[in-house]
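For this depiction, one protein chain was excluded, whereas all remaining protein chains were kept in their positions.
Entry: chain A
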Amino acid sequence: MTALLRLTRGFGSVVEGEAIVSDEGFSPRYDLDRWSGVITKPGHRLEGLSIKDRICFFPTAKGGIAAGWAFYDIQAKGIAPRAFCFGVTNPVMVQGAVLAGIPITEGWAPDPRTVLRTGDWVRVDPGRLVVELLRRAV
């Protein structure tokens, strides 16, 4: 299968799932209701959307040290995404994802916002550093 995106670095196992493609960065502290998995920050471009079981494409990581514990917490609560793919991330997101065992990647080409839509079904391979498109959203 042809790679839709090439990634720069990654951690974790191969996962498939429904993509969420965001124009806005992400922080579990600033944006997420950590009891439901829904993005609740007023005015966030994904406000009202659940990240549970999704593959989340965020261009940036917002500040906040909380992700280190928060990802472990939402994984235990069963509301974690299947993977985080960041354009640019920060160490907290990586430290959190590694502790929780959630696949995480950083760096991409091309920008997923040009080739991927929310609802598309994708496979992320953090070892081979690729994202593959399995099927388009209907």
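Note that a contact is a pair of C-beta atoms (placed from the backbone, for glycine too) under 8 Å apart; a residue touches a chain by one contact, two chains touch by 3 or more; residues count from 1.
Rule of thumb we're sticking to: contacts and distances are computed from a predicted model.
Chosen from "Cysteine-rich domain-containing protein", "Unsaturated rhamnogalacturonyl hydrolase", "Aconitase X catalytic domain-containing protein" or "ABC transporter ATP-binding protein", the protein name that UniProt gives for the omitted chain reads "Aconitase X catalytic domain-containing protein". Along chain A, the points of touch with the absent chain fall at residues 9-11, 25, 27, 29-34, 40-44, 60-70, 72-73, 75-77, 88-92, 94-96, 98-99, 104, 106.
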